[in-house]
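Removed: one protein chain of the complex. Kept in place: all other protein chains.
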Amino acid sequence: MRVGVVTFPGTLDDQDAARAVRLAGAEAVPLWHADHDLRGVDAVFLPGGFSYGDYLRCGAISRFAPIMDELIPAARDGLPVLGTCNGFQILCEAHLLPGALTRNEGLHYVCRDQRVRVENAGTAWTSAFTKGQEILLPIKHGEGRYVAAPEVLHELEGSGRVVFRYAGGNPNGSMNDIAGIANAAGTIVGLMPHPEHAVEELTGAPSLDGRGFFASILAKLVTA
Amino acid sequence: MSARHLDTVKRAHDTPDEALPYAELGMKPDEYERVRAILGRRPTSSELAIYSVMWSEHCSYKSSKVHLRQFAAKAPVSAALLVGMGENAGVVDIGDGWAATFKIESHNHPSYVEPHQGAATGVGGIVRDIMSMGARPIAVMDSLRFGGAAEPDTRRVLSGVVGGISHYGNCLGLPNIGGEVVFDPCYLGNPLVNALCVGLLRKDQIKLATAPGPGNRVVLFGARTGADGIGGASVLASATFEDESHTKRPAVQVGDPFMEKLLIECCLELFEKDLVVGIQDLGAAGVSCATTELAAKGTGGMAVDLDLVPLRDPTLRPEEILMSESQERMMAVVAPHDVPAFMDICARWDVPATVIGEVTDSGRLVMTWNGEVIVDIPPGTAADEGPVYERPYHEPAGQHALNVAVDLPRPDDLRATLLRLLGSPNLASKEWVTSQYDRYVRGNTVLAQPADAGMIRISEVMPGATPTRRGIALATDGNGRYAKLDPYAGAQLALSEAYRNVAATGARPLAVTNCLNFGSPEDPEVMWQFAEAVRGLADACRTLGVPVTGGNVSFYNQTGVNAINPTPVVGVLGVIDDVAKRIRPGFTAEGLRVVLLGDTAEEFGGSEYAHVVHQRLAGLPPRVDLVAERALASVLVSAAADGLLEGSHDLSDGGLAIALAEACLAQGVGCSVTLPGHDAFVDLFSESAARVLVAVRPEAFGALAELCARHEVPCYGLGTTGGSSLIVEEVMEIPLGELRLTHERTLPEIFG
Amino acid sequence: MARVIVDVMLKPEILDPQGQAIARALPRLGFSRVADVRQGKRFEIEIDGPADEAEITKMAETLLANTVIEDFTIRLEQ
Partner (left out) sequence: MARVIVDVMLKPEILDPQGQAIARALPRLGFSRVADVRQGKRFEIEIDGPADEAEITKMAETLLANTVIEDFTIRLEQ
């Protein structure tokens, strides 16, 4: 199984993402922003960071990278994509997911271990969890407040596309405590917390809950 | 601009008596005379620009050099030291083919003028220093001092500084693994912002700032050069050019962390492909510093065409280009046949790069502008042969009076006193600050806040190198009140604490960096504090067997005649052979024995108790006991290697009371303890050095006690962990909820 | 050489915490009559040759503003 990890200028968590993929037993395939090439991967991880310095708006410039010319149609055709933090912001800017991520209500960057509730265990990236399960993942962002028009929120809530919600306090003022969402098919998932920083005993958050994301996608790819 | 106005070397010959504004550039008459003597003529305005910045206090260490020499002269023999003082940063052998390089540097004044950008560019600068050793930067730390927490200006400065470090460090993808936040009225108007960066490299990969090999190309890469921080240079430019465009020259530099991130990745790829012969960051003195230092350490000559420097502001004059402090720039020396490959890598990372000159064997640094020679100097005279002062110093008039101990009234209520201290700004939780920093990025952070020291796993930092289980630990400490009472002891206590903090994680302390923050060296009393602090630090480093590998001096931290407390900040780097055996912070489980290592005496001079409850600074600081520190560290390192310890926390500000409270709060595990001595107040609040609190499985206690006996470290079983309160038998019981609330609410209430 | 100003503001229905923080701070500084503050972005763009309104609109729509949450206005200053 080959999971692509995209590096844009300013991407920071690509090494962590690749490590998490490898720990799960898959091959991490580096994908370079300036290439028009997905290298035949089975799924893609858009990691966090400050692509293009987060200048203008988080993810706004990355969305136009050459690799995105390939990724956007492939994702629309069902290629599983996980975007965390800056990756989530890029997915929204690219309109692969609805809504937008805006400045934290508290106006500060926040790095902390955050409890998150799994609201949908039926997506390509969450099948290893159970609905209602609370997991612990780090968050680290300054612009993670999810906003969307009322009708979009309504549709997301009504169709189970809110995949994660913050538990034990909303760190950024996200609407409906939303931490992550999916596309209608459940193949594209974006979330602000960082599963790749919760896969080892020694480092990251005091939790191994991030492993579930990778177990989920591998299970899906194996049975596919 | 017509060349007619250009101050060329030829013109300098022809107009020997033309006056140059050296005084405005901070140069003394005798220093100017020395430049004339070196050159055998008056300098051109561009040459004056170079000498004035290179001979500034900041770059030449002219007031501190005679003292700093002790760090080398008294340095303990250390097999670990690969590169000592004098380079951009020292390099330490950490085993298995790996080396670490680390350094701490101040950005105090810029952080007062524009806190956000000042602190941000402070981080950027120290990171480039580390890169210039050929290393991958792997973590940062920040040691911060502000005026009283309630002061309105503290709010401005602290919010900006923390925001700047957060913005720049997070965007670079460097985990922030520790630091300090201290409040004291003496820093109002003179905040201290000391940033540390640590990098990792293979032992065989060290790069030095040198430009050997005539014919090698000089490449300037990174951001374009703008008018940043050249307030002084415009004096020069306008002295020789009647040009109206020089009215607006900002003294503030703005950082671009995104460019720095690209620069890091670009440099690492250049190092990996072995495409650089020598490399230097552009710091305070910009192109002047990089060219003179590279040339001085290399074959001795360099020819530079300043017209080729890519400019952000096309109106810049050569003097200004030479002095510009624009951020995110590096200079490399590259073999001619490697230039195309070098340029390709820069292009891949969107980093502009330009060949601006070449190495020569002329022994001269020659620069041209519009085809005319405007600089022709022996580079060593600017880089290494600056003035050296033996500034007069004497003990401050009030020092004796200050050292008279006062008997402070004791508190009636120890519980209330503990809570009062725990909620005071200096001892309160620093979460408000640390939660703005990314401590997880790159996935190698083993320990960060609230651990006594930060720790990084090194096996996965760079792919393809020797596998290793090792990790490095780092702590910074300083206590300006102790140093005010006794700068010799104060510097040693700062070292002791950082050393102890590193050992408290199970790592073996190896090497030292330091940032010496003082008032004006022209004040003999300040100079005495400085001399004493350096002497104390050098002596203690020898006793503890940890060499100073580098550091930085920041003078003139004063407003009028009021200097800050002398504040030597010391960083210690240690190595742990197996990161998986690191000791975690505080009480990590129920049912562990709580053990105090080290002895307690009645020592309240400079203490938090005296500061918070009585606002008194008098007497002497706690006694320094380096032998005890060394023995304690040996116990901790052995105990960690043997897997005896489940948790630890060092005792420092606020003594045992605060250590117990923090150990409980670390994981939310309470404890019940009995005090070891007969005087509860002293047991709880004295700040005696060389003490650490540990948590140990009951069955391992015997082995720990034996280890302590062998190293002659006093060892007291105080009680057990568990429950949801901090219980000190017969003295107090405080529910963890109350402790937590007290500890955590202070900074958010003040800073929002 | 043309100069174009593009102003980008959060849509009125979107929470603007930066504007609110300023609005809250103002009374403390003695400015009591401020009813509301909204913070947005302003871009000053220099174009080689004449500005083409359609082109600028496209630039604003695709890059400068995120029309999911933001509105923009364009002003040409020839």
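Every chain is named by a letter (A, B and C) in the order it is written, and numbering of its residues begins at 1.
The rule is short, and it goes like this: contacts are C-beta pairs under 8 Å (C-beta built on N, C-alpha and C of every residue); 3 or more make two chains touch, one makes a residue touch a chain.
Small disclaimer: the values here were computed from a predicted structure and weren't measured.
S.K.: Could you tell me which of the visible chains the hidden chain touches?
M.R.: A, B, C
S.K.: Among B:E114, B:E293 or B:E358, which one touches the chain that has been omitted from the display?
M.R.: Candidates B:E114, B:E293 or B:E358; residue touching the omitted chain: B:E114.
S.K.: In the complete complex, the non-displayed chain touches which residues of chain C?
M.R.: On the chain C side, contact with the omitted chain comes from 1, 7-9, 19, 22, 25-26, 29, 31, 33-49, 55, 59, 62-64.
S.K.: Need a quick check: the contact residues on chain B for the chain that isn't drawn.
M.R.: Residue positions of chain B that touch the missing chain: 113-114, 117, 223, 226-228, 248-250, 252-256, 258-259, 312-313, 326-327, 350.
S.K.: What residues on chain A make contact with the chain left out of this view?
M.R.: Touching the missing chain: residues 52-53, 55-56, 61, 64.
Here, only the chains that are shown with their structure count from here on.
S.K.: Pick one for the touching-chains graph, please: line, ring, star, complete, other.
M.R.: The chain contacts form an open line.
S.K.: Quick one: chain A and chain B, Cα centre-to-centre, how many Å?
M.R.: Centres of chain A and chain B (C-alpha means) sit 36 Å apart.
S.K.: Nearest whole angstrom, what separates the Cα centre of chain B from the Cα centre of chain C?
M.R.: 40
S.K.: Got the chain C residues that touch at least 2 other chains?
M.R.: Correct list: empty.
S.K.: Any chance you could list the residues of chain A touching two or more other chains?
M.R.: Chain A, residues with two or more chain partners: not present.
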